[in-house]
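Please see the structure below; I have some questions.
For this depiction, one protein chain was excluded, whereas all remaining protein chains were kept in their positions.
This part shows chain A:
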């Protein structure tokens, strides 16, 4: 089997993540998706349950290699979601078959006519409990069933008889399903090489996901013309591939101007300005500090995010919080371009620390700078003085009054949802931060919102 090389590949990918050799969240997402596709195509995973467990296991391993790269968890959730959807579809299909069979056998009135959510709810209440909660199946939930059942009891005898008839027709459903499942299960366990017949659909779903990642910039850029008006002044922060593609696309139809900040500490704004100019867009490079001053003449801020959190806030390149606040202050729309793969189920708790990545302090202050040497020099002088005075207390520890220097260099900013006007994603249309909770249930299964927390903690150590 190919499992040994596969595990090695996973480990190699994890090492690259740990060593920060994978640049950006898109690369991490693509790598994760590719690995999971390999995992699923391996013939070992014959049942959906095994598949779910394995995907989770490998996903957690990758996530543990770089916990702050939230997209890894997102991709794992997406894959789990694909598998679960196939399981549900399979179940529904089986149920429909059973129902059709039962209807054919019993000829009870109303048995075969309804396929709506409500009537399904009556047929097999248990089957829907594991389904994703969404607008489409809201009424299928168990709680709703009970309510309907009690409502049915209080109805007139005639209608309750009708309902009872339907209920009777449906009643063989669960039992029959169970027995049929048992048979299938036996069949699977017995026939060693037997594949889950929905496996191909899962792989297709994964291929779609990988394709989605590949086309992500284009998908977002295709909406550019809707958001950028002629003669606007757009502010962008540092360099972003997605933003660049977006603006390029807009420039095909519109004539506008871009203000680019340097984007410390990576300082890729210079490159952004150059590439925008190469695309025929007027670009004005400013220092990060001038963002508030410039905001008075800016019509729109187009930003990117590292992660989109469950409350509608984002983790964005450091400094973006300032830009967002300045934009809010000037009532300038703050638009975040963000592939839906960045949508995370996590809520921000102390995000500036928990979801942050700290880089080399030398990027902020070169260690050759005079200020860096001052604390040490003062400490040495103090020790020398104490020695001269015969004071030996310094051996126990230097006096706490000595100056110290700390340099911090975080990579990301948390931008709270109230500062964000709009998310533009690859999923066709924009939405507000307040709609993020809906998107979560659209793309992930509720059971996967928290991947095994205990296991993750153990892996991180």
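By our rule, contacts are C-beta pairs under 8 Å (C-beta built on N, C-alpha and C of every residue); 3 or more make two chains touch, one makes a residue touch a chain; residues count from 1.
Assume contacts and distances are computed from a predicted model.
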Among "AP-4 complex subunit epsilon-1 C-terminal domain-containing protein", "Translation initiation factor eIF2B subunit delta", "SERTA domain-containing protein 3" or "Protein LTO1 homolog", UniProt's protein name for the complex chain that is not shown is "Translation initiation factor eIF2B subunit delta"
Just name the one of A:5, A:24 or A:280 that touches the chain not displayed here.
A:280
Option from A:270, A:311 or A:427 whose C-beta touches the chain left out
A:270
Out of A:12, A:293, A:432 or A:450, which is the one that touches the chain we can't see?
A:293
Write the list of chain A residues that the hidden chain touches.
230-233, 255-257, 259, 262-268, 270-271, 273-274, 276-277, 280-294, 296-297, 318-319, 321-322, 325-326, 329, 352, 356, 363-366, 369-371, 374-375, 378, 401-410, 413-414
